[in-house]
Each structure stands twice: as C-alpha cells, then as structure tokens.
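Yeah, one chain of the complex is gone here, protein chain that is, but the others are all in their spots.
For reference, chains read A, B and C in written order, and residue numbers begin at 1 within each chain.
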Amino acid sequence: MALIPNGTDREPMRSEKGSAAAQNSAPAAQGHAPMPYGGPAVDDIRMEEMLLNVGPQHPSTHGVLRLLVRARGETIVEADPVIGYLHRGTEKLAENLQYTQIIPYTDRLDYLASMINNYALCHTVETAIDLEVPERAEHLRVLVMEMQRIASHLLFIGAYLLDLGAMSPFLYAFQERERIVQLFNRICGARLTYNYMRIGGVKYDAPEGWLDDVRDFVPWMKGKLEMYDRLITGNEIFLNRVRGIGVFDTKTALAYGISGVNLRSTGMRWDLRRNRPYSIYDRFEFDIPVGQHGDCFDRYYLHLLEMEQSLRIIEQVLAQMPDGPVLGKVPKIIRVPAGEYYCGVEGARGELGFYIVADGKDKPYRLKIRKPSFVNLQLLPELLRGQSLSNLIAILGAVDIVLGEVDA
Amino acid sequence: MNFSAFEHLDTLVFYLVSLVILVCAVMMLNFRKVIYMVLAMGGVFVGCAVLFLLLGADFVGIAQVMIYAGAITILMMFAIMLTNHEAVEPEARWSLQKAFSAIGAVVLGAVLLLVIRSTHWVVGDGRHINHGYANPVAIGLDLFREYTIPFELVSLLLLVSLVGAVLIARERKED
Amino acid sequence: MTEDRTQKTESSPPSSEAAVMPPAAPGMTGPPDAASAASTAGSTASADAAPEKASSAKTSAATSPSPAKAAPPKKAPPPPNPWVEAAKAKAEELAQALASQLPNGWLEEVGAVHHQPMLRVRKQHFPAVFRAAHALPSWELDYLVCYTATDYKEHLEVVAYVESTKFGHMVCIKTRTEREAASVPSIVSVHPGANWEEREMFDLFGIEFTGHPDLRRIMMWDEYVGHPLRKDFVDPSLTEEVNRDGADS
Partner (left out) sequence: MPALWLWQHGPVTWPHVLVMILGAIVTLAVTLGVVTYTIYAERKVIGWMQGRIGPNRVGPFGLLQSFADIFKLLIKEDIVPEKADRSLFLLAPIIAFVPSFMTLAVIPFTMRHIFTADFGVGLLYYLALSAITIHGVMLGGWASNNKYALIGGMRSAAQMLSYEVPLGMSLVGVALMSGSLNLNHIVLAQSRTVWYVVPQIVGFCVFLVAATAELNRTPFDLPEAESELVAGYHVEYTGFRFAFFMLTEYVYVFAMGCLAATLFLGGWSGPFLPGWLWFAIKVFAFIFFQFWLRATMPRIRVDQLMSFSWKVLLPIAMLNLVGTAIVTTLW
C-alpha cells in the first residue's frame, strides 16, 4: 500500500461493533482542527493519520478478526485487534456440561486441530482423576494428533502463501490435507469436528487397513514436503517478502507468553512434548527445530520442518503400535475430585491448556482454556507498530491464528 | 448552412470535435468539484489531439494524448486525491479584481481574434497542411539538425528542475 | 459448598500406590524422589537436562496414565500424596525466598494445587510477587502460562500459573478479591502477555485491574451489561423484562 491517501476523512467501513477502539481512534481520523491562520501547516497535511479498518470481513484476517489500523503515511502508528465476533462462550457452556459432553465443543475451538483440542481436554481430566489410558489408545491418540498437526501446518502454509498472493500452494496444501482428512473420516466419521477422543481412550479403534494406509501416507507426504521446499522456499519474491519481517526476540516472546512455532522461531527450544512431557511422547525420537531470526520466514520454515518431525513420530508410532482395547475402564459418570487442575499440551499453534476447577461433581465448576492463538495474537500490535502497511498481511499471516480459538 | 460543407467528413468531424472541446471547456469553468474540472480538462486535451490528427499531425496528436491527457491529468488527479482540500469550490462572487480580470479576458480574446483574422492562412486539402512534418522522422531530423541548441537547452532546463524537485523533496524528508 | 475449596485442594486427589513408582506431576521437572525439602538441587538442574531425565525414565514421564501404575483409586482416607507433599515443600521454599523482598503480610496461604506449588497472596502485593518471582535467581518465573479467574460465590479468585523456562518450575500464584467492586492490581507491567487475559477477566468476571493500560471489554461488545462468567449471571435476553419489551415492539 504505497500510497496512502492522506487527509481522506471518509469512513466508508464504519465500526459495526461500536467498540471503544473505534471511538477512541475516530478523532484521529477526523483530521486536525483548522490552523488559526487559515489553512493547515504543510507538515500537518503530510502527517495526517488515516484510519484503516481491516476486517472483520476481509480475506486475509483468517476469519472474523478485525484490525483497526491507524497509519501515518505508510507507517502503522497503532494496530488494535478487535476480537469477539466468534465468541460462543465455550467456557460458560462447559460449566453446564458433563466432562464427556465438553469434548465436541473443543472441536470448535481451533477447528484446524480438533484432535489436539480433544486430547488436551481428555488429558486434563485424566490427570485429574488419575485415569489410566490403554496403550493402544494412547498410540492412536499420538498418531492422530501428529497427523492433525501436519494437516494444520499444511493449511497454514497454503493460507500464508495465499496471503502473499500465491494461489497454487493453497490448493496443493488442500490436496495433501484431504488425504489426512479422509483418513480421519474413516477412523471417526467426521472430516472437521472429529469428537474422536474420550476420557480414558478413544472412541473407535482403527478400522481394518487404516494403519496400512497411514503407513503409505508417510513416504508420500515426505515427497510432498520436499516439493513444498523446492516450490516455495527458494522463491525470490517470497523470500523478499518474509525475510526480516515481523521480527521479535525470545525475551519479548516469553514476556508475552508466546508459545508454539512463534516462540521457537526466536531460537528458543521449547516444545511441551519435550519440556513437559505428556502422553507417550517420551518414547519417540524427534527433534525440535528452532529458528534463528524470529522473522516470518523462520515461522514459515519451521512449519515445514515440524511436519517432517511429525512424520517421524508417526512412523515410530506405527512401528510400535500395540494391540488391545482403546478405551480404559471409565466410570459411567465421570466425577472429578474437588481441586484445580491445569494441563498444557503442544497444540498446533502453541501451548493449549485446560484449567479445570472441579467441585467433585460430574460437571466442571469452572473451565478455562489457555488458547495459544489468543495469547499469540497479543503480540501483533507490537509487531505491527512502526511497520509499513504493506507488511501487515505478511506479519498477521505468520502469527498463525485461528479465530475459533481466539474468540472461543 | 450548406450541406455540401459536410461532403468532406473531415469538416463534419472538425465541427463535432470543436463542439466537444468548447463544451468541455465551459464545463470545466462551471464545475464546482475539482475532480470534475480535471476530467473536463482531460476532455479538452483529447479533443485537441483529435484536431491535430485531423490536420494530419499524427505525432503531435498522439503526443498530446500521451503527455497532456495521460501524464498531466493523472498528475493533477493524484494531487487532488492525495491532498486535503475542499471537495467543492465555494460559489464565485463578484469582486473588483474579478471584474478586472473579466475585462482583461475579453480584451485578450478580442486581440487574439483580430490577429487570427488578419493572418493569411495556408489552406491545404486537410492532408498535407504542414508539409509532411507530422511524421516522427521529420520531427526528429528537424530537432537534431535545425534546432539542436534549443532542444538541448530545454533538456537542460528539465534536468535542472528535476534535480531541484528531488532536492526539495529530500529536505522535507529530513525534517 | 465451595467455601473451603482451597483447603480441600491441598488434600490430594485419590491417589494410588504410586508411592512406589511415582509419576511426575505435570510441570514438575524435579524427580519426585528428590522432592523432599531439599529439592533445590533437583530443581535447579538445567532445563535441557530435566526433560531428558524425564524421558529417559519412561515410567515417570507420562503425567497420569503411566502404564506401570495399575491400582484403582481407593476410597479409604488417602495417605499423604508424595507429589503434593513435594509441591508444598517447594511452595514453602519459594515463599521463603520471596519473603525477603516483600512486605509483611503479603502471603496468605502456602500449599499446592493438584501437584503444583501454590502461593496465595494478598491482592495488594499481587504484581510485586510476580516481579519478585521473575527476578529471583534460581527460580526466574518468567513465563505466564495460564491466567484466569474463578467465581467462588463469596469471592473471586484470580489464578496465574507461572513457569520458569530456565529451571522448569511451575508455580500457581493466586489472589482473592471481593465480588462487589472487584479489583486486583494488574500484572501487565511484569508480564505484558497478561494484557488480554486481564481484559477478558474484566469483561467476563467484572474484575477491575488497576494499573492496566487499556482495560476495556474484549469478547463482549462495549454496551453489554453484565459479566457472563459470574455464577449469578443471568442472560439479560432471557429475563422477563426484555421479553416483554420484545413482545411490545
């Protein structure tokens, strides 16, 4: 956006939400009061601020995010994310639901990584009631979670490249993702909101031949990853747009509670699968790739590398997949003893945690979801401040948020 | 009016285009919105270009479209769209100054008319009115043979103004 | 029903005979057997080494469903749970370390939530505790993991889990505020990432965070009345008054 029309006091996209942000920022957009000696000073004309309303209906805000951007010339003075358009009150709803009934609601949080959401909740409840999960179930869980991570990262790469104007990677990514989704469809009968996991295991065992198909999937996917690497990583235009853009360091990231790829891109080796081991991740060998510069390119590239590591995990899971039941001995009605429990797992976008306050009944007294997208999104205003408007989309895309999760 | 005047279609086109130019010019003066004025002015430029074409001065006509209708009008639009200004000009009011300028304009018009009437114009058949000098080769030869020094001087002038513009822009930026 | 919740939380969840082979509590990187009062050595082990240790000891790694642990929960009064004891000891240790930097009366309770050390502090000192804990050498609680509130009907409780990315400690720090005109000092100055979480609590619980740079609603719209996550919240659209208005119009 090279040419920002200074001094347009027109406001075609009004704030639907009437938020304080809009009201606060509006006077700035009205322009300065006339100078006492007549016309405005030259510098005033040049430096007038413009209010740009990005979203909530905008192709690149990945849902219903709205960004109120105040720009001076080409430079962003302040960007204020306005969220809540998709707020469904999951935490409140959960207070009136039995623990098992909450699982389908978690599907709708980060709808690109439903399996991991399922797991995070089940894991927290299992930790709370000290429930044992059968081996096979645990293996199946890790299997689908890693596949889910690949599916989610694929979508990130596709959507990110689409944000940057390349159309094909999006469709390519969807083809690869489709294969994972088909596999999920066969194991749990759904393509997006799986509701596959249960407290104490998983709902269905893998159907016949399913594991073999996953086995076929792994080398195929490896080839595809190589293709992505060749297709995208070396593209000069792409590199020019993402290198050195949206940089932040580990200190900032930790201060803001950033997790996931966003944190690892700064060079911090922090992955809950290693740092706070859960499930059976300690049995597998895999690396935690980290970035060096903390820029958008690192974030893009880490997604690629993480998919590779997920494939490694899948291979190992398949190799040691045991037989047995897939659902443990679970009481009919799950009552969690009074207390407070917090468990975080490494979601596709960072630390996904469930905090449960239980009062000994079959429903949580309070359920809080530690939403990685929500926390990561907080950094966006910092990243955008002082940046040129043209980088807005590149930075926003690389933070990788899912609005279903941000708004919960 | 004699219909035979329109036997030559050129003449018909000439009158039509002249009408368009005059209408555009009058509209430009009457519009209250600056952007409309620029657009009307663009209409005048294009109309003049057509007149050049009618006279067989292809190169001049096209250059007119390219430079005036293309570059200059766009530049004005940019200036208007990028700067803060009243979208609508205030209503014109009569003042002494304006009265004088009106008189001045009328006098100028009269003088021009007189000069035009008193000049002896070469009348051609509408094709070769300027002796084939319309084609770019002839113009180029003329420029570089007969008028080399003025041409270079003009170039120098433009260069100076270009550098000046860059300097002014740079000084502002450092503030 | 929940008045003595925090007291209850100290009593361990139904435990197993895991004393023989105790699985690690989530977030606790120190090996459970080292979790005596002198667990400093174990917990100051470098962050890189700790997970390695955890992963090498397969049985102790999985948070709850450790395959080695087979016995069902007992109904009988549970013996003191080793992880809870360890967490309490760790909390004490932290409290002592922090005490020198904070004025008297900052601490209200030391204990454990589930398997994590817990400190309940007076709300006036809430940010100061985080600042001190962040600066404390050998603790460096620099990462705000989870930050939220709960409505206990008599009071509101603000809960924060902070973690040390260097040493791997995870500590729960709490404070309480009254429900009427609830207010807690903001910790945004220590953990900028608390910004939105505090806005969310302000929005959904009605807790005023004093010193917050930009306290306004985040999920609900500005004209919205009420705080949905409070237990006595009734959806205004469901009340009779609104319905009658709707019928009239």
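Just so we're on the same page, a contact is a pair of C-beta atoms (placed from the backbone, for glycine too) under 8 Å apart; a residue touches a chain by one contact, two chains touch by 3 or more.
Bear in mind the structure is a predicted one, so any value in this text is a computation, not a measurement.
Taking every chain of the complex into account, the absent chain touches A, B. Between the chain not shown and the residues A:240, A:292 or A:320, the one that touches is A:240.
Residue-wise, the contact with the chain that is not shown comes from A:393, picked out of A:377, A:393 or A:406.
Only one of B:22, B:74 or B:141 touches the chain withheld from this view, namely B:74. Considering the full assembly, A:164 is the residue among A:65, A:142 or A:164 that touches the omitted chain.
Residues of subunit B that touch the chain left out of view are 8-10, 35-36, 39, 42, 46, 58-59, 62-63, 65-66, 69-71, 73-74, 77-78, 81-82, 125-127, 134-136. Summarising the interface, subunit A meets the missing chain with residues 1-5, 8, 10, 12-13, 50, 52-53, 58-60, 161-168, 171-172, 175, 235, 237-238, 240-241, 388, 390-394.
Criterion: only the chains that are shown with their structure count from here on.
Put simply, the C-alpha centre of subunit B and that of subunit C have 77 angstrom between them. With centres set at the average Cα position, the gap from subunit A to subunit C is 24 Å.
Residues of subunit B in contact with two or more other chains: none. Residues 17-21, 83-84, 87, 89, 91-92, 123, 126-133, 135, 138, 254-258, 268-270, 274-283, 328-329, 337-344, 351, 353, 355, 357, 359, 365-366, 368, 370, 374-375, 377-378, 407 of subunit A are the ones touching subunit C in the complex. Taken together, the subunit C residues at the contact with subunit A in this complex read 1-2, 5, 8-9, 13-16, 26-27, 47-48, 51, 54-56, 58, 61-67, 69-70, 72-73, 113-114, 116, 142-146, 148, 150-151, 159, 161, 165, 168, 170, 172, 191-197, 204, 216-223, 228-229.
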